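Here the complex is missing a single protein chain, while all its other protein chains stay put.
And then subunit A:
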């Protein structure tokens, strides 16, 4: 009897041997993705060899790993799909290998004006039936849409004149006009809600605060300003770069005028008053006419260029524009030479 048992055990072991694989380190499995990772360092020396031996080695390695993975997969709870004769189907677990998403998760949109009001008042949606009983047609019809319950509104042949209305008014025209107005108002409200949601979303842009490499200068400046102000002291003691502007950015963006205090720096007030007297007494004009004229001319030229840009750019082409420039600058430099000589020391505040 013992011999028989031993022989049976031998046979079992023999069978098992064909599917067992010896490995130093266990593989890591992610069965949801049908993935297996083998951490054992492969024999580098053997694999460095030439073609067919390497292929054979790689195939042997692959066979072992696949055997392990398939054994794991066949151990999963399986059932016969589609009755007794159907294929054997295993339930896969959730994939555990973390992979980056394709798009950011969807953000819930902010509630519309009506939704806010309804929440405030506690108004809830009444569930409506999809079909309504239509008495004249004696059947169930849709609430709105194709073949609706109240008959086709465009074929209404009777329009009652309401009590206080003008008898000469065209009632059909009035109904049509009112419908158009209602549709327009609806569309306007929808666009307003969209704009409100968009504005609320862009007030706190979370994604652009991460550098993507595609931001332009203004965006970067805005992001840098947000980052500076987001300290406990609202950015007052943050160190600055050598070329950055020194004063803190005003919250109103420079719209309000700022005045000097009344009883402040006496020395500064004195020097300002003396300068004013000096300018009033001097014979030279405060306004430098040549510079003013130059500035005006330059402005007009710029405007003319901007106006002609759309029309004449194709005509003149690159070469035409390149030839134009030395001529232009010659004219400018010629005019400018005059004020360089007469430039007064302290005048020309307006320039």
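Criterion: a residue touches a chain if its C-beta (ideal position, glycine included) is under 8 Å from a C-beta of that chain, and two chains touch if they have at least 3 such contacts; residues count from 1.
We take it that contacts and distances are computed from a predicted model.
Participant: Match the chain absent from this complex view to the correct UniProt protein name in "glutathione transferase", "Ribosome production factor 2 homolog", "Dolichyl pyrophosphate Man9GlcNAc2 alpha-1,3-glucosyltransferase" or "Cytoplasmic tRNA 2-thiolation protein 2".
Facilitator: From the listed options "glutathione transferase", "Ribosome production factor 2 homolog", "Dolichyl pyrophosphate Man9GlcNAc2 alpha-1,3-glucosyltransferase" or "Cytoplasmic tRNA 2-thiolation protein 2", the omitted chain resolves to "Ribosome production factor 2 homolog".
Participant: Please pick, from A:102, A:135, A:166 or A:216, the residue that touches the omitted chain in the full complex.
Facilitator: For the chain that is not drawn, the touching residue is A:102.
Participant: Over the whole complex, note the residues of subunit A touching the chain we left out.
Facilitator: Considering the whole complex, subunit A reaches the absent chain at 11-12, 14-16, 18-19, 32-42, 44, 47-48, 55, 58-59, 61-63, 65-67, 69-71, 73-75, 78, 81, 87-92, 94-95, 97-106, 109, 191, 194, 197, 207, 210-212, 214.
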